[in-house]
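Please see the structure below; I have some questions.
The complex is shown incomplete by one protein chain, all other protein chains being positioned as in the whole.
Right, chain A next:
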Amino acid sequence: MSKTLYERIGGEPAVNAAVDIFYRKVLNDPRINRFFDNVDMEKQAAKQKAFLTMAFGGPHSYTGQDMRTGHAHLVKMGLNDSHFDAVVEDLGATLVELNVPQELINEVVAICEPTRNDVLGR
């Protein structure tokens, strides 16, 4: 059987390597950092880890409903497609920085895409 994306990308150690780089990019990104103004760093780091695990094709228990509920307050603040794109872009840049091959990055982006409508509450 061929290896899963999560295994090919490096599993949990890869998530750990990516999480600080990714979250720093997000907090530094003027397009989206206002959505993170009042969050608790520690809780947020755990959430980012869960998100990356999912994006890397790893084990997760998110449902579409979780995505909707979890982002509803951000949608009220104006969360839209451009912000979703910015997050995916920051994720891609993180993986480039970690020398992840482009075809794996494409797979990660493909995993994120179907969550768009749930995240944006449509």
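By our rule, a contact is a pair of C-beta atoms (placed from the backbone, for glycine too) under 8 Å apart; a residue touches a chain by one contact, two chains touch by 3 or more; residues count from 1.
We adopt the following convention: contacts and distances are computed from a predicted model.
Colleague: Can you work out the missing subunit's protein name as recorded in UniProt? Choose among "Response regulator receiver domain-containing protein", "proton-translocating NAD(P)(+) transhydrogenase", "Oxidoreductase FAD/NAD(P)-binding domain protein" or "ABC transporter permease".
Modeller: When "Response regulator receiver domain-containing protein", "proton-translocating NAD(P)(+) transhydrogenase", "Oxidoreductase FAD/NAD(P)-binding domain protein" or "ABC transporter permease" are compared with UniProt, the left-out chain turns out to be "Oxidoreductase FAD/NAD(P)-binding domain protein".
Colleague: Out of A:T4, A:N28 or A:N106, which is the one that touches the chain we can't see?
Modeller: A:N28
Colleague: Among A:N16, A:T63 or A:N80, which residue is in touch with the absent chain?
Modeller: Only one of A:N16, A:T63 or A:N80 touches the chain omitted from view, namely A:N16.
Colleague: At which residues does chain A meet the chain that is not included here?
Modeller: Output for chain A: 12, 16, 19-20, 23-24, 27-28, 40-42, 45-46, 49-50, 53, 59-61.
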